[in-house]
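Please read the structure below before turning to the comments.
One protein chain omitted, others in place.
Each chain gets a letter, A and B, in the order it is written, and its residues are counted from 1.
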Amino acid sequence: MKDLPQTVFVVDDDDAVRDSLRLLLKSAEITCQPFASAQDFLSAYDAAQPGCLVLDVRMPGMSGLEMQQELNLRGATLPVIFITGHGDIPMAVEAMQLGAFDFLQKPFRDQELLDRVHRALARDMDNRARLRHTDRIRERLATLSPREREVLDLVTQGKANKMVAGDLGVSQRTVEIHRAHVMQKMEAGSLAELVRMMMAVAPRQ
Amino acid sequence: MGGVSTDVLALLEATLDAVVIMDDRGRISAFNRSAEEMFGYRAADALGRNVNMLMTSADRGAHDDHLRRYLGGGEPHILGKGRDVRVRHRDGSEFSVFLSVGRIPNTEPPQFVGYLHDTSLRRKALATLERERQLNRLYLDLAQVMLVATDRAGTIQLVNQRAVRVLKLGDGDIMGRNWIDSCVAPDDRPVARNAFRALLMNSSDEPLTCDYHVRASDGEDRFITWRGVALRDTDEVATGVLLSGEDVTDQRRAESEAHRALERMNSVSRLATMGEMAAGISHELNQPLAAIANYAQACARLLRLPAPDMPEISGALEQVSGQALRAGEIIRRIRSLVRNEDVRRELQDINELIRDVHALLASDARVHDGRLELDLTPALPRVTVDGVQIQQVLMNLVHNAFEAQAGELGRVERGREVRNGAGFEVRIATRPTEGGDVEVSVSDLGPGLAGDAEQRIFEPFFTTKPTGTGLGLAISRSIIKAHDARLGYRANQPRGACFFFVLPAHLETTQ
Partner (left out) sequence: MLGSESIDGSATNGGGAPRARTVIVAGQSSQRTREVLQALRGFTHVIWPTSLEATLEQTGSADVACLVIADDLHEEPLDEFLQVARELRRNLPIFVITDPDDVAEAVSAMRHGATAVIEIPPSYAALRDEVARAMQ
C-alpha cells in the first residue's frame, strides 16, 4: 500500500468558498490542499500523490472543464468532483462525459460533499491498486522470451498444446515446457487466471 | 312698314337680337336681319304673315289667346317680362329663345315689338358652367381632406364629402349652421375661435395651421389638423374662410401606441438583459451561500472534536457574517435592477451608480475571461437621472463590449473560455467635460465598428451578433435621449470601440 496520505485538492477562485471548504474538510479530518486557479494546481500536480479533486467549473483563466481535459491528456486518473454555483443538466452531462466522478451544486450539505469525497478517495485507491496490478503483469510479461510470448498468446486463445505445436512448428513437448515457464513467470495458478491477466492489460477501446 | 319710322328700323337692323314687330292681329310688320338669320326667313317672306308661324305648334294657340286677352283688356302675360319660349325655324327645327315683348307706345291700333334672344348659346354656357361646378364638386369630394368654407361669421357655406363622412352628417342639413358651435368639440372651441379670428385678420397668403377636435353627430371626437386661408373679395376684404382638414386621430393613436410599445420593449429588453445576466447572478449568489454553509457546518464538526480549534472556529463565524452581508449586497443590487418602471429621476453621484452595478458587471467579466476597469474621476458634479435606467444602459454597453471581444476569438461556451493571454479589458470611465458636464464612457479593445455598422449601430434590430436581438443599443439610446443627452460612438485608441454619453450636471446652488 502507498505511504502517501490521501489529499483532497480544492481548486476554486472564490476565496470564501475555497477557505470554507478547507475548513470543512479539516473538520472531517481530511487533508486538504487549496489552489486559487487551475494553473496553480497543474504546476504543483504530482501524479504520485493519491487523493481526489474538488474543482469549480467557472473560473477565469482555465475553466474547470478545461482543466479536466488537460488531466485526461496527461493520463491522470485523479477522480474529479465538480462544484458549481450555476449548473444545469447539459453542463453536468458534459462534465460526466469528460470523465468526471461527480458533480455537485453549491451550496451543498456538508454530508453530501463528504460522502462524495470519501467515495472519490476510495475510487482513487482502487484505481491505483489496479494500476499497480497491471503494472506488475506488464513487468512479468516483459520477462518472457519471444517464444514464450507466442505460446502465451496462442494458449490464451484456447488452443490445445498440439495445435500450438503445429502453429509454431515445434514439438508438443517443447510447447509444454514453454507453457510451464510462462505460468511460473506470470505467477498464474491456472489458465483462467492467465486469461484474466491478459484481459486486464489488453488495450481498451 | 306702317307705323314704324325708318330711324327705328335702322336701329332694329343693328341689334344682334332678333326683333319682330307685329300688329294687333299678330301680323308681322317688321322682321330684322337677326330675325332672318334666326328663323331662316327672308324679311319679304315674313312680312304680313302671322307671327304664329314662328311658334311651335304647342304655343300657337296660346299666343292667340294671350293677344286676345291682352287686347280684351286682360293681364299682359307676356308684356314686360322675359321668358324662355320654344320657337320654330323655317326648316322645322325647334329651338329656345328668350323673348321679351313690349307695346310700342303711341301706336293705335297697338303694335307690339318682340325681342328674341338666342338662349341656346346661353344654355350652352350655363350647361358648361354647371358641368364645371359639378366637376369642382367632384374634386372637392374626391379630396382626402375635409373641406369646409364659412363666411365671416362662421356660417357653413360649403362642406365636401369627406367632411360629411367624418362628421357623420348623414342627411342632416349642415349648411347655414355655425361651424364652431355645431361641429367643433366643446373643449376645443376657444382654440378654434382664436384660430378663426386669426385667419380673418391674417394678411398674408400663407395658410395658418391649428389642431383641434371636431365632434361627429354620434358624439365621437376626431382630432383634425386644420389649414385655413381667408377668402377675399376683389377689395381684399375677408369674406370668409376655407378650411382644409386632415383627420389624424388614428395616427396620433398609433403614435401613442408606438410609444407604449417602446416602453414595453424597454422592459422586455431589461428582462432579456437580466436573462443574460442570470447565469452570473446565480453564480454570484451561490458563492457566498456556499461559503456560509461550509463554514457553519465546519464549525459544527469542529466543535465535536476533542480539542476544538478555537481560532479557526471564531474565524469561520466571522466569515459567516461577512458572507451573509455579501449576499445581501448582491440581492440589493439585483432588486434595484428589477424594480418597477416608474421613471424616477433623482440627483445621483454617477460614480456611486457605477460602483453599485460593478459586482454584476465584474461577474460578466469573469465569464468572458476579462477585466473590468473603473476609471472614475472623483468629485464629479451630481446628475439628475433615473439610476436604474442608467445602470441598465451600462450593463448593455459593458456586455456588448465583452461580447465583441469574445466574438473576435470565437464563441464563448458555457464554462469553457477561449484562452487569450492578454485577457479582455473593458473600461468604464467618468470625467468632466469642458462645459462642466459629466461624460460616461465604456470602451473596449475589440474589433471596433466597421464602416457600415458605425452608421447603423443604433438602429433597432440591427445587430452584429449572430444571436443578437438588435434592440439593446436602440433602447439604450432612447433612455439616454430621455435624459437630454446623446449616446454616441467613437473609435477607441489604439483600437476598439467606445460608447459614451454626456449627462448634464446639476447646478448646485450654494447656500
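The rule is simple: a contact is a pair of C-beta atoms (placed from the backbone, for glycine too) under 8 Å apart; a residue touches a chain by one contact, two chains touch by 3 or more.
This is a predicted model, so every value here is computed, not measured.
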Checklist entry - Taking the complete complex into account, which shown chains does the hidden chain touch? => result A
Checklist entry - So which of A:Ala76, A:Met163 or A:Val195 would be touching the chain we can't see? => result A:Val195
Checklist entry - Of the residues listed, A:Asp102, A:Asp124 or A:Glu148, which one is in contact with the missing chain? => result A:Asp102
Checklist outcome for this item: Sole touch to the unshown chain from A:Gly51, A:Gly64, A:Gly87 or A:Pro107: residue A:Gly87
Item to check | Residues belonging to chain A that touch the chain removed from view | outcome: 87-90, 92-93, 96-97, 101-105, 156-158, 195, 199, 202, 204-205
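In this section, only the chains that are shown with their structure count from here on.
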Item to check | Chain centre separation in whole Å, for chain B relative to chain A (CA means) | outcome: 77
Next on the checklist: Show me the residue ranges of chain B that touch chain A in the complex, using the header's touch definition.
Outcome noted: 279, 282-295, 297-302, 305, 312, 316, 319, 322-323, 326, 366-367, 369, 414-417, 419
Checklist entry - Which part of chain A faces chain B closely enough to touch in the complex? => result 14, 16-17, 19-21, 23-24, 26-28, 57-58, 60-66, 83-86, 90-91, 105-110
